[in-house]
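Complex shown without one protein chain; remaining protein chains in place.
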Amino acid sequence: MSTIQAKPTLVKVSNIRKKEKRMPTYVLIYYFILVLVAITIIIPFIWMLSASFDRVNTYELPYPPRFIPANFSSFNYKMVITNMQILVYLKNTIIVAIMSLIFQLILTPMCGFAFSKGCFPGKSIILIFILSNLMVPFETKLSAIYNIVKNMGLSNTYLGIVLPGVMTSAMFIFFMKKFCDDLPYDLYESGVLDGASKLRIFLQIYLPLMGPALATIAVLDVMNTWNDLLWPMIVVNKHEMSTIQVGLAMFSSDASGINRHAGMTAAASMLSIIPLALVFIFLQRYIVESIAVTGIKQ
Amino acid sequence: MKKRLLACMLVLIIVLSIILVGCGNNNSKGESSTGVSNSKNANNGKRELVRIAWLGLSPNDTVDPISGITFKGSYLFKELLEEKIPEAEIQFIEIPGTNWIQKMETTIKSGEADIGWYTNQVLAAEWFVDHRQFMAKDPEFTEETFEKLFIPVAKHYTRYHTFDFPDKAGAIYGLPYDVACYYIMYDKKLLEQWGVEPPSERPTFKELLEIASKTTGKNPVTGKQNYGGYIRTYWCEWLGVGADIYRPLSMSEMDISKLDISKYVDYVLESEEVLDYFQFLIDFIKYCPPGITSDSGKEKWLTPDNDIAVMLDTSATGVYYNHYLAGNKEVTDRFVPIFLPIGEQGVSGFPEVHHVAVTYNAKNPDLAWKVVKTIATDKDVLNLIFEHYSPSQVPALVDTSGLKIMEDKFAKARYEDRLQHSLITDDYWYWREPIQKVFGDLFVGKLTAEQARQQWHTNMMEWIENKKKQLGK
Partner (left out) sequence: MSNDSKKLIKTIRKNWGWYPFVLIPFVGTVMFNLVPLLKTFIDAMHNNAGTFIGFTNYEILFNDEEFIIAIKNTVYMGALGVCLNIPFAFIFANMLNRIPRGKNLFKVIFLTPMIISIVAVALIFKFIFSADSAGVINYFLSLFGISPKGWFSDPSMSRETVIIMAIWKGIGYNIILLFAGLQTIPSEYYEAASIDGANEFQKTTKITLPCLRNTLIFVYLTSCISVLKRFADVYAISGEYGNPANTLLTVILYIYKKMFSTLFFKDVGIGSAASIVLFFIILFITCINYILTEEREMSLFRGGKRRENI
């Protein structure tokens, strides 16, 4: 059995760049604009950071917001650690994020590849069918989905939190399909000629080429799992299994007015963002960057 | 080679995640309690599990950041209930404050709770069972007992009255355990700076408007911009109760086709009180900060930089109670709570009552009924609830001897207020939804007072017609 040898030649662009000595003006303009935008985006973040280190004798954030805390103290963080089991929430969220990520990275490229390169009756119909997941607002599906998950015995488990999202991940499948559409069909044909199965063609030829797409949906999926509030709150009944957003929601509610302290919420948000930032930085190393795919001719 | 490595890593991660899933299953499945306090469960095997879905409880102690008061976790509640009812093992299901209706609904409908919590705005008939069946069998707690034990407002809003379920009118879904009492406030220091007389303990609308008009503009002492008042669309209909703009409904059968339109709806077109109230709103809004339509402008309330004189937004005044409990002089000296205005009918405010009830699919309804009774009537349990879980509410019992919360003057005054000045009506949705729709346009100045009441009347007629269509009448 011969292995498929369609290795595209990879050329690192950075090698070419080294030859250029000066930066063209347009690059400088780009930097300028990007820095401006970045500042606009970072400012509110810095405000929140400063508010979390600010100790005020009120339940609201210090108003007007200030960059430097007037009363620097780690009081809010102490309160968060006393009142919330934040480490447990973080651990749960990380586990859920990793599980969701693994499932997504396995299922979505396969599905996208099938819709892109495959040819089978009912393909368009099944594609639109799967796309219809996006068209029904989640709030209305809530109790029906919960009944199914509960009857599967998955309430209060990590798998229960992850499963509905992973099995109905229309957005990423569609993205994978579009990405795969850009990859040439000749590779598939040559694979068939070599006598490989569809799965083998997928794993050995197309999957390595989907690097950027995989990294993209990794980032987006981790973020979606992190931010998801409604579904984990419904599935999980016990504090020990809550994710970070659910934990935060318990402490910024109106009904139990005792606990709605804005400084504490800001500190808790900061604490929850740190692991996420670490995950991003970690993932960045695996994003294929500046690799240009040149001529895929055999 | 690299691919092999990646593949191996992938397989490893999959295996790890499967193990983790297994661990996740073991930790959380099973009906054991949250594991904080097991000492009282010596005879675990003989106790039957009763699951209570209650809003806003935390299993651990929480410390309030401002007051430093420690509020105990739900384990204390559990211990006390188990002491009182030896045959029950209590388990609390935590319902967070945001999205609580979704969570409560999915929890109850999937059969995970024996006892639920609700306020009077929910379709209780779908979640709970008619408790009159328990009262018929229970010699200690009959329907007469129910009538005698609770104050009128609590009793009334526990009996079910809604047009959607006319055949269930008069059914009792659960027992009330506390009542909410809202209040408005003013800033004493600001009034002093302007040289304005503070309002009386129960002001009239005219008084409030006058004070607001005199305290808007540049503060004579600090020179900063001050606003006479702050009001929010979301509660204006309840503020209006004290303006006599409603006719309390009394219908034993709750049959919407028999609703007397001329008495309960058409009066709006001729009533002076309705016109006066809308006019009050239009005038008052002029003295409010420009952000009231999107609920901003009150961020400095209860801080030293406050610039609002009269606060009519009850969601902002509620926070005051935490400062009060903490004895925070900075706040309690300067910001003074006062009662809502009342009119000829002698009623004011929103009749909010909190209940616990046995769910329709409870595993052991009789045991659950026992727990519900204990929560609503046992003084030790109520003391615990008011101390740790609902400190800002007032009791629902007629006989308040032995309730520690009544030793506090503020709480006692608010209890008296609810006892004497609560609105009693069989249904308020037929005017509440219609008038809510009017406030949106009123607040941006699109309507005059006369147009507002025409609009309200039209909305009410439409609501009633739609309801009739839905009920097939």
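Per-chain numbering from 1; labels A and B assigned in written order.
Operating definition for what follows: contacts are C-beta pairs under 8 Å (C-beta built on N, C-alpha and C of every residue); 3 or more make two chains touch, one makes a residue touch a chain.
Since the structure is predicted, the reported quantities are computational estimates derived from the model, not experimental observations.
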### Summary
Where B:T119, B:T145, B:N219 or B:S271 are the choices, the one touching the absent chain is B:T119
### Message
Even though one chain is hidden, which residues of chain A still touch it in the full complex?
### Response
11, 13, 16-17, 23, 26-27, 30-31, 33-34, 37-38, 40-42, 44-45, 47-48, 61, 63-65, 107, 110-111, 113-121, 126, 129-137, 139-141, 144-145, 148, 164, 166-171, 173-175, 178-188, 197-198, 212-213, 215-216, 219-220, 223, 226-227, 245, 248, 252, 262, 265-266, 269, 273, 276-277, 280-281, 284, 288-294, 296
### Touch list for chain B against the chain that is not drawn
99, 101-102, 119, 121-123, 164-165, 225, 233-234, 289-297, 299, 429, 432-433, 436-437, 440-441, 443-444, 446, 462, 466, 469-472
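To be clear about the criterion, only the chains that are shown with their structure count from here on.
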### Query
CA centre of chain A versus CA centre of chain B: separation in Å?
37
#### Entry: Contacting residues of chain A [partner chain B, same complex]
56-61, 63, 75-76, 79, 82-83, 85, 95, 98-99, 102, 139, 142-143, 146-147, 150, 153, 155-159, 204, 208, 229-230, 233-234, 237-241, 246, 249-250, 252-261, 263-264
### Query
Can you list the residues on chain B that touch chain A in the complex?
3, 10, 13-14, 17, 20-21, 24-25, 27-29, 34, 55-56, 58-60, 62-66, 71, 93-94, 96-100, 102-103, 105-107, 109-110, 112, 299-300, 302-303, 305, 315, 318-319, 321-322, 328, 330, 391-392
